[in-house]
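Below you'll find the structure, written out as structure tokens, and then a few comments.
The full complex has more chains than appear here; those shown keep their coordinates.
Lettered A and B in written order, each chain numbered from 1.
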Amino acid sequence: MDAATVTAETALAALPRLMIEPIVRAALLEDLGRAGDITTDAIVPASARARVALVARKPGVVAGLDAALLAFELIDSAIETNVLRGDGARVGPGETIATLAGPARGLLTAERTALNLLCHLSGIATATAAIVDSVRGTRAHVVCTRKTMPGMRALQKHAVRAGGGSNHRFGLDDAVLIKDNHVAIAGSVAQAVRRARAHCGHLVKIELEVDTLAQLREAMELGVDAVLLDNMGPAMLAEAVALVAGRALTEASGGITAETAPAIAAAGVDLLSVGALTHSVKALDIGLDHVS
Amino acid sequence: MDAATVTAETALAALPRLMIEPIVRAALLEDLGRAGDITTDAIVPASARARVALVARKPGVVAGLDAALLAFELIDSAIETNVLRGDGARVGPGETIATLAGPARGLLTAERTALNLLCHLSGIATATAAIVDSVRGTRAHVVCTRKTMPGMRALQKHAVRAGGGSNHRFGLDDAVLIKDNHVAIAGSVAQAVRRARAHCGHLVKIELEVDTLAQLREAMELGVDAVLLDNMGPAMLAEAVALVAGRALTEASGGITAETAPAIAAAGVDLLSVGALTHSVKALDIGLDHVS
């Protein structure tokens, strides 16, 4: 993806079940503990059946539905599911996302684990979509960071894609991101970039964090793939974009919200990186209703 | 804990390392991926040493420091740590929580994982403390729910305690919580409670969700340990508390915030349960500064 070809039409593929099953399984076991769902086991007969619906209480974007439905299936494979609004869909209050039918015990036992996953991930997708919407018409893509929860990175990054965002690095190992501390230890930006190039494979991109336009000018001499423009205002960002002149991707970061995003995007940067998408998630309110 | 003896002096014990190490280890491995920290490995010499500090950027309450420091230790056991403000401590902007010294590579590689844990858990503690503060002087305790992230329940519930809150059930298996759907399937509140009693061990408490005062009156006949008063306003809560008259613990729930908490607590309930403490966490802003 070079600067000229960033487009909005990101496809959204499902994560392989192989990747999400261990997470869902562990979440269920954490909730079941050593005795299982003692309330349901005591009160609900094994023969009771029920029909339920996952219903949005607030407007938002769905994400994590596969994981949520898998929670029910792992508890009882006799539960049948029907998806109405899959990952990436925008839903309004009262809109049904999926329906489920089967043994009442399984539906009650898996409910909380399923909702925990669905509400959290839909919350990420919803917040992402809000910023994506706010910069529509600009060249800017919205990307997340590595500020994620243990074990949840693949799912949280998927939720960002469900909200129309794009993904930054997935870990310490799939791209180089040279920060101020690396530069300080290397002695200079040039030295840091040179070492990264020599060390890393040919399919690894290099991004460099810069705090000043002077650093940015130095970076442009070195041929990095992207520059992270940290905590700059719109005016300075516009100056930076002009200075880069398409020779690298430009990424703005630092406390960006749906309110501040439009002005930053208007400065012409390619990317807005927003840590809050995954580190400060407001769960989307989705409930499980019993239907007759 | 019966209604008369709820006090504010909850002790805060550290979680055994045995319980948090698997979480921290998995988080680090998720970030290291298959190639490790390629930026740091390329740029920072193995012999470089550094001194850093974990510094609060915003006011808040610390939680998860053990987990954060363990991230550094697991990456490089030569890193030495010094705790200034441990879990449960209130910190102001610029205040140092802990200092670390050792090989620069390890400090840089573990930084994000450590901060992800520390900022998230301190965010929970901070939000908890805000509500706890708002109801000081009342009998009300603030409790969290099972609306947690996969694998993080023990740590998130610990963070609630660090913020001065208390813990509701840890899972489906350590207490009975009879909800409307259980009652609907059982046929009546009485039938549901009776079955739960017969099924569960003598050290298991029973809490019953009630939506109306009529249900509450029925519950009082049955001798439950606690009642969950769902989505009731302060006036109705006061009426409910009077009706219960100390025969059970009273718990208010439903969208409680630091703004609405004082009025609800003033109604005389024993417990305020707040799902948002763990399902919608705003990370506390804590940074890692290099010190000379």
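Annotations
As a working rule, a residue touches a chain if its C-beta (ideal position, glycine included) is under 8 Å from a C-beta of that chain, and two chains touch if they have at least 3 such contacts.
Just so it is clear, the model here is predicted, and its values are computed rather than measured.
Counting every copy of the one repeated chain, the full complex in this structure comes to 6, with 2 of them shown.
In the analysis below, only the chains that are shown with their structure count from here on.
Separating the centre of subunit A from that of subunit B, both taken as means of CA atoms, is a distance of 23 Å. Only residues 23-24, 26-27, 30-45, 48, 50, 104, 108-109, 112-113, 115-117, 119-120, 123, 146-153, 170-174, 176-179, 181-182, 184-186, 192, 195-196, 198-200, 204, 276, 279-283, 290 of subunit A touch subunit B when the two sit together in their complex.
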